[in-house]
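One structure is given here, and the rest of the page talks about it.
Complex shown without one protein chain; remaining protein chains in place.
Up next is chain A:
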Amino acid sequence: MDALSELMNGFATAAHPTNLLYAFLGVLLGTAIGVLPGIGPAMTIALLLPLTYSLEPTQAFIMFAGIYYGGMYGGSTTSILLNTPGESASVVTAIEGNQMAKRGRAAAALATAAIGSFIAGTIGTLCLALVAPQIVKLAIKMGAPDYFAVMVLAFIAVTTVLGASKVRGLAALAIGLLIGLIGIDPTSGQQRLTLGIPELADGIDVVVVAVGLFAVGEALWIAAHLRRTPADIISVGAARMTREDWRRSWKPWLRGTAIGFPFGAVPAGGAEIPTFLSYVTEKKLTKHPEEFGKGAIEGVAGPEATNNASAAGGLVPLLTLGIPTTATAAVMLGAFQGYGIQPGPRLLQTQPELVWGLVASLFIGNVILLALNLPLAPMWAKLLRIPRPYLYAGILFFASIGAYAANLSTFDLWLLLLLGALGFGMRRYGLPVVPAIIGIILGPTAEEQLRRALQISDGAVSGLYNTWFSKVVYAVIVLVLVVPPIVGRIRERRASRETPELQHSDRTGGQ
């Protein structure tokens, strides 16, 4: 009951008019960028990081969380109406959603996506409020070796589970860790990888890295692929559902929530796998198997609920352990570090107003999102008419201002350009951006825990795995590495051609 009374306090914080305004701004912005393919919540939050210099932490995080949730709502609109997923989490939605739209059922598809997202988001946030304090109780006992083990798990999971190629994922992670090393070694005071440039001694500001890799890299990538034949968009009125749609949707919503939340919460997150799992589950359980592939409402309801639940789940490791599982969470962690707040088990005690205000604002944000999305989906679709040169010129402008504002030095602008070129190169050669950004932001913290663990054990490697918790985590890591190839081989032998190909949008860097 403790959590509930804390949550009530959180509502008092979130209901403050200023905070309500930021929540509204966040979800509005989130939906808009969710609708636009290629621009994800991670990029948007990165672009808005400079705001943290002047904003209170509570307000900034309420807005960021709104963007995070809003992106999940907006992505489905583009998936359904345009067959181009706005976010990587909405890739699966496009399979059935666009088919429904082509059959004149776009309104029902949009409605089931929005209502499913609302239900999953609300249940997910409730789970977050209930689970987080429990995890904190466990986490408070965790020592340096345990932390390091969990971070290694996060690194491994993000690089190998997501994305098409493990080698590319690991290469991207290595790039991220390398950039994270730049600066003065906190333990010995030595300069590392600074190339004798004094500006690099402080390390690269997280704003510059995030904006460079996401915003500038993506803008250059789009600029290189600007022309494309305009897609056919399916016009639609306000979203609504028939009684039959409700009857067929509510179970997939709940199942999607049940799949999404745990997947988001374990440090192996991302919404791609659970949404795909949800799709496969609905396909197996449906009473209308003949409709799958031709616009089955279950195939929209399930995955859309899943991606919102996993977004809520993703906040659990972020707030309780300080470990991001998605690019968006990684950038939010960067924002926490910018404020000098270390997310982790003590966050709930040191910043209860921030955490519970954030959780409460998620409930409010969900309601606003439902109100924004049900009647206004056609209006959001109009955003797709914005000529992309204008859009990306604006993004580059904000990116440059943000990078300059970090330290008011032109050096950062050159750095931004360099990192943007790196981001472009990574997209060009198919390296996923997410492991790199997680490496950059989590790398230094992981190093700190590693060295602390080694200092405690006086340099003995056994100090890294001498607790039961770390042993369990390392066992999980081995499973993560070993099981998928074996399962893949078994599946290959069965040569089942049933599962539809999952197109990965690693290259777009969104989410």
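Note that a residue touches a chain if its C-beta (ideal position, glycine included) is under 8 Å from a C-beta of that chain, and two chains touch if they have at least 3 such contacts; residues count from 1.
Everything below uses one rule, namely that contacts and distances are computed from a predicted model.
J.: Select, from "Acyl carrier protein", "Cobalt transporter subunit (CbtB)", "Carbon monoxide dehydrogenase" or "Universal stress protein family protein", the UniProt-recorded name of the complex's unshown chain.
T.: "Universal stress protein family protein"
J.: Looking at the whole complex, which of A:Arg168, A:Arg255, A:Arg388 or A:Arg427 touches the chain that is not displayed?
T.: Checking the options A:Arg168, A:Arg255, A:Arg388 or A:Arg427, the one contacting the hidden chain is A:Arg388.
J.: Among A:Ile233, A:Leu372, A:Leu419 or A:Val434, single out the residue that touches the unshown chain.
T.: With A:Ile233, A:Leu372, A:Leu419 or A:Val434 as choices, the missing chain is touched by A:Ile233.
J.: Touching the hidden chain in the full complex, which residues of chain A are there? Just list them.
T.: 36-37, 82, 84, 226-233, 381, 384-389
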